[in-house]
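One protein chain omitted, others in place.
On to subunit A.
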Amino acid sequence: MILEAFLVVAAALFTIGLFGALTQQSIVMLMMGLELMINGIILATAAYWYFLAPAAADGQVIVVAVVTAMAIEMAMGFAVVTAIYRAKRIDMTDSATELEG
């Protein structure tokens, strides 16, 4: 196991997630893309801690913060989906054009 292998896997997960976030029409599927991106970040952070700076706990604390960010992202995302669906019956990104420039 080497650091580069972990990072390439993390980069692949991040990129797949970005592809999903950019291409999916459903807002819920878009959020799954975001989750996949954060998944890659978790892996990269754990690898950094293990391979580069295991003596300090900072890397572990970042993992805790990222996992929390993931939970917040999902909770807020679903709340926004529910609010926008209730207000306008929209569940697709293409229809939510109110802020379109």
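Throughout what follows, a residue touches a chain if its C-beta (ideal position, glycine included) is under 8 Å from a C-beta of that chain, and two chains touch if they have at least 3 such contacts; residues count from 1.
Heads up, the rule we're going with is that contacts and distances are computed from a predicted model.
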Options "Transport permease protein", "TPR repeat-containing protein YfgC", "Sarcosine oxidase subunit gamma" or "NADH-quinone oxidoreductase subunit J": UniProt name of the undisplayed chain: "NADH-quinone oxidoreductase subunit J"
Contacts of subunit A with the absent chain, listed as residue ranges: 1, 3-9, 11-20, 22-29, 32-33, 35-36, 39-40, 42-43, 46-47, 49-58, 60-61, 63-65, 67-68, 70-72, 74-76, 78-83, 85-86, 91-94
